[in-house]
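Here's the structure, in structure tokens; my notes come after.
Apart from one protein chain that is not included, each protein chain of the complex appears where it belongs.
== chain A ==
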């Protein structure tokens, strides 16, 4: 049965980008303020889930052709490796570093290795949430 969901589809097209932006904002602000990889990842994945709900799985898959299980595994591996890098450099495992750099557009910016770790967390969350939603929806 085809429902009439013009409003939902139209709104989604706009709202998805707002959610994605908010997700990235949460992710980046997590360094000093509330937020971080886990919450950011949850918000980002909620945008994807909204897409899956409004459009069907095949359509979304054409636009976002990733295997989300692999994304989850890659994310977790990225986090682990960012911790291992410290061990390779002779610091205790999971040691993080940071420094201030003068970037062209942003000006003086603090760059921290913990962002890599957090990116891994975010990817893991996205991968896991989408995988769970997709595998639940398949059987119904």
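Here is the rule we go by: a residue touches a chain if its C-beta (ideal position, glycine included) is under 8 Å from a C-beta of that chain, and two chains touch if they have at least 3 such contacts; residues count from 1.
In this section, contacts and distances are computed from a predicted model.
K.L.:
Suppose you had to identify the omitted chain by its UniProt name; would it be "Class III extradiol dioxygenase family protein", "proton-translocating NAD(P)(+) transhydrogenase", "ATP synthase gamma chain" or "Multiple resistance and pH homeostasis protein D"?
P.N.:
UniProt lists the chain that is not shown as "Multiple resistance and pH homeostasis protein D".
K.L.:
Please identify which residue in A:17, A:93 or A:106 touches the non-displayed chain.
P.N.:
Answer from the full complex: A:93 touches the omitted chain.
K.L.:
Considering the complete complex, identify which of A:50, A:76, A:112 or A:133 is in touch with the unshown chain.
P.N.:
The missing chain is touched by A:76.
K.L.:
What is the set of chain A residues that contact the non-displayed chain in the whole complex?
P.N.:
Chain A touches the missing chain through residues 69-70, 73-74, 76-77, 80-81, 83-84, 86-87, 91-96.
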